[in-house]
Every structure is written in structure tokens, then in C-alpha cells.
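Only one structure is covered here, and it is reproduced in the block below.
The other protein chains are all here in position, but one chain of the complex has been omitted.
Showing chain A:
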Amino acid sequence: MPSLEGLPGDERDWVRRFPHLEQALAHPLDRRRTLKLLALALAGGGLAGCDPGTPDRGFVSAVRAAPGVIPGVPNIYASAHVRDGYAHGILVTHQMGRPTKVEGNPGHPASLGATDIFAQAAIQDFYDPDRASGPLHDGMPAAWQEVTTALQAVRAPVGSVPQAASGLRILTGTVTSPTLGAAIDALLAAHPGAVWHQWDAIGRDAARQGAALAYGRPAMVIPDLRQVDVALAVDSDLLDSAPGHLRHARAFAGRRNPVQGPMNRLYAVEPTPSLTGVAADHRFVAAPAVCDEIVGRLGAAILHNAAPSGGPDWLGAVVADLRAHPGRALIHLGPDHGADAHASVHAMNEALGGRGGAFDVFEPPDYRPAQPTSTLSALMDDMENGRVRALLILDVNPVYQVPRFAAALPRVPLSVALADRPHETAQAARWHVPLAHGFEDWGDARADDGTATILQPQAMPLYGGMSAVTVLRACAGDAARSAREQVRQTWRERLASEADWRAALAAGVVPGTAAPRLDAAIATVLPPVSPAGSAALTLLLRPDPHLWDGREANNPWLQELPRPLSKTVWGNPLLIPPELARSQGLRNGDEVALSVGAHRVALPVWVQLGQASGCVVGLLGSGRRHAGATGDGVGTDLYPLRDAAGPVRIVATGRTVAVACTEHHATLVADAPSDIVRHGTLARFRQDAGFLGKMQDHPVPAAALYRRDPGAPVAWGMSIDLNACIGCNACMTACQAENNVPVVGRDEVLRQREMHWLRIDRIYEGTQSAPDTFFQPMLCMHCEQAPCETVCPVGATTHDSEGLNVMVYNRCVGTKFCSNNCPYKVRRFNYFAFAEQERRPPISRNPDVSVRARGVMEKCTFCVQRIAQARIAADRDGVAEQVVTACQAACPTQAITFGDINDPDAAVSHRKASPLTYVVLPEQGTHPRVTYEGRIRNRNPAIEL
């Protein structure tokens, strides 16, 4: 805030900023007048707490409930969660008019009913107490009228600057929203010379350019993993975060359980483990430069129908396998590789004959694909040269992410940042206009396949704010037009009738908006894949899997969500390969100075098994300066290194930093297959389908002493398919949101007191450099012979007739003996009043779930509140209970099946009858109601392990 410098002591400056103050100071103050003013301030304070009401939204007396709101009965409205422009359809659950939970929209192609962690955590973003509460001008509070005036000033030419070079620039992320695009277009049309720049901090520009290069025009290449038998993922994020990743994960997992149907086969080659790599049947470790080289060799082999020359010894077998499945083979390349490599991969996929099946080419969903002339660097060039008069920054944070932008911004006379919080960019810009949350105003967005969703507001704005569309309209001098009218206008043609409009709102999908197929042919001549220069040490800067580009830094659920592989939370240690750790004598938590050329930061290291030697990985998105009270200063900001050039070096500083991690011991690598995660190969499964069940060393002891009473007609049980689980953590976040699971903070995680009811165990087998990695969701097993129940002296944890192991919080005195006696350690204890200490407002909680007090034990309940709701619905409608637990609902791969195991036709009964089914720790004789389906991998026998 350079404009604030010199403020203290400069009284005239204060007066200039607060004209009312000048008037007040003009009158001499006496005691009487002071008291009057104080009384007025007190009364005003009370009044300000009231909802002002707006002209179009009158007060509604709460004596009569709003239509459709029944106390205790949730309402559900469709909307979408938009990340980097692409929409995932969601259904927002409201309790008495307040959003409390997000579910996936089964009718939406990018959701199919599932959600990712970001959509689940959107509730925390919405209720974030650090969101902007009002507009700021040069860091000082301003009135909304002043904002309107300022936005209109964007239009006015300044002095001698001619209209034609109006110098107006708009900076946004990727825009797929037709309404927002139209509003931008309208502004551009009114201002010849104005330029729209699209930029994402974590961009997929190389992938876009690669597709454009391959097909001669902007194109979206979308795989369809349902029709893929063999896939090769090269440093890919297909199941992690690529557009449509939830759909890809669903399709992939649908072909992973050999009991359910034929398996596909996935090869992965990558420098650092990803969810995609861990899910693969064969995972190969290669530095990024080697990945590019492999793409080159693959191209040479596949495009010219030759055997691959050179390269790793497995390459020949992989190429042969891909070739052996014409039309059903696919190669996918991650976004961190060059456009030429992407183009080459597209050509290979065409050569493998998968078009129309394994993948297809569509019109991109972007409103207007980004042009090479309107990149961020072009904008920064103009800013530095003073050619930008007015800059609208709509919901992006370049000041944090691009140091060069931060330096250039003060040269723009009028900069307006539309931001949800006073973040780095909002503070550096002259104006900060609060952005309405996606739950607060109308909008629309498209999924990766082009399907459009209309975002309807879910609640009255909590803090006040404008949507991007409204801001653009205000710039055009048309502030009166609401976002709703504009969205309606956009879809007037397609949804002509009110009934159609309402149906589209209810469905969360505008029918028939999927992008058309392109018949663009693959280019015949493609640039060769340029080999990346190899260095002694390569630094890969990747988006944080949970904080993404840093936007979620103030989201406590995501900060405390253990990263899938490293299990670290609240901070971003530098991930180093085990070889480097050994050669440099580094251990987890040792601080190093990481330098790229002249830029240098200090941060702790974390040994990441299965990472390419000579390759260190930094996670972007931490070290925020102005994210909010939760996220400020957590971790280290690595963005300054991204644009730096020069050799990468790490030097130990000799200091040690405590790194919070939910795995509270040294990383273990089992040298023999464990009984806990059972796995085997497809070949073995074909010989003997039940081989996993026979892995048991000791027979399950029969519980002869006590009667195992089947009890009620319903018996709840769960089956978790380890073949499907990709470790994405969506279930953990969903559980946290559904069950009011508190966040404990970094210090308490360091004291091993995290509270997650559902955790995902990550288990390594094999070698440190290339371990076999397994994920295993672990939650209360609801044992039929529950060891926790017998040791509780007050009977606070007991069994109900339907097999639930229920926890009576009010009865718990906190002996913690139940946790001692739980072999699975799924019970969590409230050492402090964790829920009370959370910063989230109480209205954001699920009212159906008790908030636990200090000193009581808690654990997974199988979402007993959902069971109760389902029972009410079943009693009312006379049908069988349909219970979907929160974790099950969120799971993109449908790894979790829940239901009545007494019903032989229930899906869960079928799953439990699978020959892959096994019990964890059977020798404990606990008879868990949660069983697992062991993981089968479709290894290629031609590849030596």
C-alpha cells in the first residue's frame, strides 16, 4: 500500500479521506455534543446490525416461514463450483435457508454426482470470516456509491489519451461463462483498443496450444476412459486435477475391479508421484526431461510404426501393448510439458486410432480461447510502458503469483481488483471491490465438455459483494441491470419459456449445451518435440494439491487435509527424492536454502519416496501474505522462483523446522506384502479368484462366547473397493463438512491430535526409489464385537440394533480407554474445545450433527443423521431406506458402497460377496462391518518387475 505511506501524523490527509470528519472537526466540541455523538454512534451501531433490505427484496416476517422452508428439512438447489473457469455441477444443501453442505450433481457431466475437495470445502470459503466486508479505496473504506462512480470512470478518457487507445485492460482467469464473456465483449465493443487478458496462475496453456497445433484450431481433446483398454499417462494429472477429472476417475475406476468386469491397464511415467501414477498398474519414475525424451521416442515409434529405439527398457513393451489395442489405447500428457509434446501426443493418439472412442475432439468450452497476443506478459509489458490507463482485475491474484506484475501495477493510474478478500492484489490495486461468492449471485459456467450450468444464488450476500458481471455492467454505466437479468438474457434463446428456465435451474444443467464434435484433422507436419535441457538438479513447481494456486490458503479444511502422498499439512515442505536426502544427509524437516539463479528462499524438506532423483518439487500456493487469519504466513511462497532463471541449488542451513504431518512416525516401507492392504496381480486372480482371502495367516477366531445378535431387520455395512480408491481425499473433506469435524491447527497436528473421522492411510511397499503405493480409507469399522464398547466404564459407546457402534457424547467422561482398545485407531479425542476454537460461524455447521465439547471422544457414525433422514423418508413414502453416507456421496470413483447387508440384493451385499473381500486385522476378532476389496493390478507380464 504505497499510497498509505506518510499517513500517520498527517492530519490533512486524514481529512481528505474522510470528508465527514472535516465537517465534524469544524465545530468546536463540548461535553454535551460529545455525549450526543456517542449516543448516536451507539444507536447507529444497533441499526447497522439490521438487514437494510434492498428495494427489490422486501422484509419477510419470520413468523411465517418462507415458502418451501420447513424446519429440519433440508432444501437442495443446483449450482456449480467453478475452478479455473471449468464448472463442476453441485447440489447445495440448505438448512433453514443457509447452505451447509455441497454434493455433486449426478446429472452434470463433470460431476456425475461426485465432488472434489474444492467443491466440498466451498462451504468454508463461503462462510470465511476474512472475506472482504466492503470496498476499499487506497486501503481506506469507501462507500458503494463511490465504487459505482469509480467504475464509471473506467470509461472516461483521461486528458489527452485518445479514445482509440483507451488503455483499458481486463484481466480474468479462464472464462467459460457465456454471460461474463458477453459482458466483457460489450465493454470491449464500447472501448475500442481495450484488451482482455485471460490468465491462470496454474495454467494449461501448453495443453491448449498443443491441441491448437495438432488440429490447426483451438480444440478440446477429451479422453473417454470407459473405452480405453490401455493407457499411458506421462506426468499426467488426468485423475488428479485435469478438466473433467472426476468423470475420468469414475470411468477409470469403473474398469478396475476384475470382479465387476474386464480391467483396463494404466502405465504411468512421472517425476513425482501423483494420484494418477499411484493408480497405475506400472509406475515408472523419470525426470521431466526424460519424460519429454520418452514422448519423443514414443512419437518416433508410434507415428512411424517402428519399434522404439533407445529409452528405458520397458518402453518397447508399453508401445507393443498400446499397439495391440488399436482404437482402445490412449496416451495422456500432463500440463507441465511443452505444446510440441502435446501436439505429438495428439498425433500418436490419432495414430493409435482411438478417435471417436478412446478420445474425441471438441469445440473448447472457453468463451474465447486465449490469444497469444493477450497473455499476461503482454499485459505486463504494456503496464511497464505506461500504456495501461485502467485495469480491471477480476478474481485473479497476480500480485501474489507474479512478482513482475506486482512491480508493474503501481504504474496503472486506475486499477480495480474484484476480489473475495483483501488479498495481495486487492491491497495493491487502487480499488478493491468485494467479490460476491459463487453462492451469492447469478452466473453461469461451462464444464470441460461445454455443458453449461446456471449458478443460482444460494444465500443473501453475507458481507455484500458484486459479481464480475455486475462490475462489468457498472463499468458500462448500466449498474441497474442485475446479474440475474443478464444470465436470463444469455439463455433467453435456449430456455425461452419460464418452465424451461426453471427446469434448467433445478437440473443444474442447461440441456443440449455440450460442445459439438470437431472434425478437424490432425496436422500432418508437427514440430519435433524439443528436448528439455537437463540439469543436475531440476526444480518442479507444482500446484498444491489442496491449496491449488494459493486461493484456498485461508480454507482450514484444505490446510489441514493431509496431502495424499506426503500427508503433510499446514505448510509446503520441499519434496526431495530419497537419493538426494541420503547424499546430502537431509532428513524430514531440515531447512534448506533453495535458490534458482539469484532468487533464494528457505524452507524445510520432506523426503518423497518414488520421486525422480535429481528432481525436487515445490508446491505453489503457500506463504500467502494477505489470505486471511488462517492462511497468512503458512508455508513458503515459491512463486518468486517460478520466473527465475538459473541453476537450482539447495544448501542445508543447519536449522530444523517442525513440519506438521498426520503420519506421526518415520516413513515406513514394508519389504513384504502386508496383511493390511491386500493386493495381487490379475494373473493370480484368474488362477484363483479367492486368493486374497487365503492370505490370512491365522484363522479368524470364532466368537463363540458371545452371541452375535443380528438384531433389527436392517444391518448397516460398508464395502470399500481399494481398486477404485485413488486417494483423492474428497471423502475426508465431505466427512469433515457433514459431521462438523473440527480443525485443530498446525500446533495440534504437531501434537498428533488431528480430528478426522475418516483418514486415508498411505502404505508403501518395495523400495524407497520406486515403492508400490496403496491408499486405504480408514474409518470406524463398526465392529460387531467392538473392543471399544466393552472397556467404556460408563457405556458411552454402545451398539444399536442395526449394528451401528454409536457414540453418546453426553455420556462420555473421557477415559479414552475406547481409543486404546480400538485396533484401527479411528477414535478422536477433544483434548481442547476444538469446535469452539474454530473460526467458522456456528450457522455454517450441519444442524443435524452435535458439535462435540471438550473432553469427549468422537468418531465416524456411518452418518447416522443421514440414516435417520432416510428412515423418515422411508416411513413416509413406504419404500426401502436409501442411505448414502457423506464419504460415499463425494467419492468420484464410487469406491465406497454402503447399505443393508441383510438385504441380499443390496449393492453392498454384492460387494461383500466379492472374492476380493477381506477384513483388516481379522485376528482381532472384531468382525467389522466395513470390509475392503483387495487391490488387483493388471501387470503386463512382458515387463520385468
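Quick note on the criterion: contacts are C-beta pairs under 8 Å (C-beta built on N, C-alpha and C of every residue); 3 or more make two chains touch, one makes a residue touch a chain; residues count from 1.
To be clear about the criterion, contacts and distances are computed from a predicted model.
For the omitted chain of this complex, the UniProt record lists the protein as "Polysulfide reductase NrfD", which is one of "Polysulfide reductase NrfD", "GerAB/ArcD/ProY family transporter", "(Fe-S)-binding protein" or "Monovalent cation/H+ antiporter subunit D family protein". Considering the full assembly, A:794 is the residue among A:41, A:506 or A:794 that touches the omitted chain.
In the complete assembly, the contact with the undisplayed chain comes from A:828, out of A:81, A:98, A:297 or A:828.
In the full complex, the hidden chain is touched by chain A at residues 663-665, 668, 670, 675-676, 697-698, 748, 751-754, 759, 761-763, 776, 778, 787, 790-795, 811-817, 819-821, 823-825, 828-833, 853-857, 920-921, 923-924.
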